[in-house]
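Structure, as structure tokens:
One protein chain omitted, others in place.
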Amino acid sequence: MQLGMIGLGRMGADMVRRLTKGAQQCVVYDVQPAAVERLKQEGVAGATTLEDFVAQLDKPRAVWLMVPAAVVDATLEKLVPLLDPGDIVIDGGNSYYHDDIRRSEELGARGLHYVDVGTSGGVAGRERGYCLMIGGEAGVVQRLEPIFATLAPGAGAAPPTPGRGTGSANGSANSASTAEQGFLHCGPQGAGHFVKMVHNGIEYGMMAAYAEGLNVLRHADAGRHARDTDAETSPLRRPELYQYDLNLADIAEVWRRGSVVGSWLLDLIAGSLAGDAELANYTGRVSDSGEGRWTVAAAIDEGVPTPVLSAALFARFSSRGNADFANRVLSAMRHDFGGHVEKSATPDSEQKR
Amino acid sequence: MQLGMIGLGRMGADMVRRLTKGAQQCVVYDVQPAAVERLKQEGVAGATTLEDFVAQLDKPRAVWLMVPAAVVDATLEKLVPLLDPGDIVIDGGNSYYHDDIRRSEELGARGLHYVDVGTSGGVAGRERGYCLMIGGEAGVVQRLEPIFATLAPGAGAAPPTPGRGTGSANGSANSASTAEQGFLHCGPQGAGHFVKMVHNGIEYGMMAAYAEGLNVLRHADAGRHARDTDAETSPLRRPELYQYDLNLADIAEVWRRGSVVGSWLLDLIAGSLAGDAELANYTGRVSDSGEGRWTVAAAIDEGVPTPVLSAALFARFSSRGNADFANRVLSAMRHDFGGHVEKSATPDSEQKR
Amino acid sequence: MQLGMIGLGRMGADMVRRLTKGAQQCVVYDVQPAAVERLKQEGVAGATTLEDFVAQLDKPRAVWLMVPAAVVDATLEKLVPLLDPGDIVIDGGNSYYHDDIRRSEELGARGLHYVDVGTSGGVAGRERGYCLMIGGEAGVVQRLEPIFATLAPGAGAAPPTPGRGTGSANGSANSASTAEQGFLHCGPQGAGHFVKMVHNGIEYGMMAAYAEGLNVLRHADAGRHARDTDAETSPLRRPELYQYDLNLADIAEVWRRGSVVGSWLLDLIAGSLAGDAELANYTGRVSDSGEGRWTVAAAIDEGVPTPVLSAALFARFSSRGNADFANRVLSAMRHDFGGHVEKSATPDSEQKR
Partner (left out) sequence: MQLGMIGLGRMGADMVRRLTKGAQQCVVYDVQPAAVERLKQEGVAGATTLEDFVAQLDKPRAVWLMVPAAVVDATLEKLVPLLDPGDIVIDGGNSYYHDDIRRSEELGARGLHYVDVGTSGGVAGRERGYCLMIGGEAGVVQRLEPIFATLAPGAGAAPPTPGRGTGSANGSANSASTAEQGFLHCGPQGAGHFVKMVHNGIEYGMMAAYAEGLNVLRHADAGRHARDTDAETSPLRRPELYQYDLNLADIAEVWRRGSVVGSWLLDLIAGSLAGDAELANYTGRVSDSGEGRWTVAAAIDEGVPTPVLSAALFARFSSRGNADFANRVLSAMRHDFGGHVEKSATPDSEQKR
């Protein structure tokens, strides 16, 4: 099947390569001609203007946008006038599903179909395949199946789940689902990015669980470090219980086999710690690209408690210094009611970093 | 190698079976003769008294306890007098590492060696192998390697981690480690259960991340349910954004392939939801068996923030009704400052359960 | 000064009474004629139609809405056509500040002024006075000062804050502020409700802090209750440390004098516990009326971490059963990896309720 791809960054270019390798036909476009050129040299059809790009596509066209969420609307503004009724626009980036709902209405008014695809897999996706969470009209999604099936990891990527595919009476197991192949039509427009949003919210929580646990392991030698014994410091009552010097790289590695906490994220952690157990290349300012925020916002709208997902999100905010003023308020209060004077940052005997 | 196993519950019996299959020699004992009998019929040597059990073991003996944490001390009280200097006692259950430190001192005074093994793998371990986190004296742990290697999943259970085993200068990658086989000598006595404790703390956090995320997905249809519009209820401002009826079983399944949140826990969730997407067999009273508590307590001692792990722990406490009084205090305050009257539980238009 | 009041519920009627007692002139209206009649019998001018109500007001009119947030727009739809350019509409309820911004634009287009007032004080406000957080155009707010000054508690309600009113160089102390009287022009339209929103967010956090602490005190006798010793229950290691039978009513009372946690909320708690230390009249289903949600949503937009405020919010969601499905997911996972069977709710030896 033919697909036009707009946006040849890290993700877009690799997806084109996976599609091409899977015998799908791609036409590519990027605002940076060099990115187009690179893929052309790999044998992919490309265009350096949107007009040329659209002209190379067979009607009804299928155009996949793989651009930063912040520029989707600007891209659509230029693209949409070039399209014809019946064409399909797919947003495979990290758009907020609110925008999907709005865009699908705007494009629908022009006879265009809008499909939103939450794409997970990251830099490993070219080899492993991409997990695709799809929102849109059923018939349109079905038309795109060859594309989705090629991008997705395929059924062999994980062993079958016991109990699925047996046509059980309560209907929860869906023998007709494509989930086993790694792509899923989740619901109408926005549903794909909604599911991807929550996927990332979960990701935040899992990442924080690992990070906090490893931090506890790292400080298992707390009893070896003299802690101040002034009134501003809580003493460690039983230093003999914190005398362990643990090898985090080995621990992450051993957990990869047979443990309950095994996961792909853990595989990555094991690799990072193998390279540098101190992770000295990082400062610990953790960005968030929106989905964690949106997940918590959705939870609040729904009245669903998400204490873990929000704690993970807020830890990232704090890592960037955004709690600083709140902390100053705390120190000011401590000073005013108890005469407590802030302790200086160096040297902090309580902690290694 | 020969090993004596005390405690033939779910875990202990399966471990004996895995050891036997792996050509290790086991002698088994349990307070319930029927449990011993079962394994004898499978060809394993067994005893129905501790004296007989000890007598069947070659010196220096190696005795593995796989009993509930609460009865380890009582078991040791009976076992230890029957042992001789040089014998090894292994606690493979879920003991608190504080107890390991105390016990290793008590047994050391009698010339006995104490090894603590955190064992992960659950009911699937017999087939998959067990991830073993080990604390104790180096030489003693080494003596037991045939046992550990047989119980562990082995190197084939996961692909190699890039960057490990290369003897890198900073020492983080340990080419001599057994971590690749699924067992690891973590440090002196208590270190095994310390690492297992944190492992379970992480497990709590991961589980909660999935559970919260799935709950958000489940209520993606919140806009379809009329919500009360009285002063005690926060209205849903944009119901059109919450019109999705998502298939959680399929979503869990699709995430198993290529996504960032793939894990063994997710595999289990997919299986549960395939069986019954409503999980109607569960009431949602979630037990905790201690490690989550201990992890947070250790974090507090160390001064390490664990907002995610503690939120996961407290969600379990709340699931058992332990926040009830606190909630009544909140309702009383709301009544007293604002005249707010508690809303009845049924029917709650905000939520499906 | 003359003020028209629409909405004679608990808050609106008491505010009229306070204004009247403070020599301000009120004209009142409510959709329920009986509510109007009650105040007429107290000597207040009233109307049973909006037309009559508006006719009784001198131009430029000042109309205060004290109606549920959900019906503000519907009320404005009827009211606005009856007003003339230069009239002022004040929303004193719990509107979302997003709506204030929108409404002030809509009304502004017709030459009307919009003022939003966050009103704190609850049922005690008639006697204590109301704390007023005000958003709107400076000149308009100033015109309404007689009203605000009468509703507010006045400077005598709290001792002066050291350091204020001294014209300090850095400008933080505002000698010209009306804050000392209990009302404050916070900024342009929406600012009043924004500040009130965060005020309530803080309120949620404070309430939860008290509630959690009292719950810890209540269970200080945990060591007296036999706890199950099965594998699903974490044992209490040192029951001798939890043998206290504490009198919460007395404790709340003693904290009211000289302690760091003294507050008006604590006064209310002491009153509730004096009446019934078990709070048996409450079930512990805690409503939330929106401001806590909006505060966290604003924090997320701003990138400001609010772990405490969100934990307080989510505890309310959980109190209403909205975590139930998440909890079932946890129980299902525990069953599937560890064979753990859910424990029944009764009798729970761990906790009294």
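First chain written, first letter: the chains are A, B and C, and each begins at residue 1.
Everything below uses one rule, namely that a residue touches a chain if its C-beta (ideal position, glycine included) is under 8 Å from a C-beta of that chain, and two chains touch if they have at least 3 such contacts.
These numbers were taken from a predicted model, which means no experiment stands behind them.
Q: The chain left out here touches which displayed chains?
A: Among the chains that are shown, those touched by the missing chain are A, B, C.
Q: So one chain is hidden, and I want to know which residue out of A:D116, A:D288 or A:E302 touches that hidden chain in the complete assembly.
A: Touching the chain that is not displayed is residue A:D288.
Q: Touching the left-out chain: which of A:V27, A:V44, A:A62 or A:A323?
A: A:A323
Q: Who touches the missing chain here, C:R17, C:R38, C:H98 or C:R143?
A: Answering carefully, the residue with contact to the hidden chain is C:H98.
Q: Which of C:Y114, C:F194, C:Y282 or C:F325 sits in contact with the chain that's absent?
A: With C:Y114, C:F194, C:Y282 or C:F325 as choices, the missing chain is touched by C:F194.
Q: Touching residues of chain B against the unshown chain: what are they?
A: 260, 293, 296-297, 300-301, 303-307, 310-311, 313-315, 317-318, 320, 322-323, 326, 337
Q: Tell me where the left-out chain touches chain A, residue by residue.
A: These residues touch the chain not displayed: 10, 68-70, 96, 122-124, 207-208, 210-212, 214-215, 218, 229-235, 237, 264-265, 268-269, 271-272, 279, 282-290, 293, 307, 311, 315-316, 318-340, 342-345, 348, 350-351, 353.
Q: Extract the touching residues of chain C with respect to the undisplayed chain.
A: 97-98, 101, 120-122, 125, 128-133, 152-155, 157-159, 161-164, 168, 170-174, 177-184, 186-188, 190-191, 194-195, 198-206, 208-210, 212-213, 215-217, 219-220, 222, 234, 236-238, 240-247, 249-251, 253-267, 270-271, 273-278, 295, 298-299, 301-309, 311-312, 314-315, 350-351
One rule holds in what follows: only the chains that are shown with their structure count from here on.
Q: Where chain A and chain C touch, do the two copies share over half of their residue numbers, giving same, or under half, giving different?
A: Interface between chain A and chain C is built from largely the same residues.
Q: Centre to centre, by mean C-alpha position, how many angstrom separate chain A and chain B?
A: Chain A and chain B have C-alpha centres separated by 27 Å.
Q: Distance from the CA centroid of chain A to that of chain C, rounded to the nearest Å?
A: Those two chain centres are 37 Å apart.
Q: So which bits of chain C are touching at least two other chains?
A: 293, 307, 311, 315, 318, 320, 322-323, 326, 337
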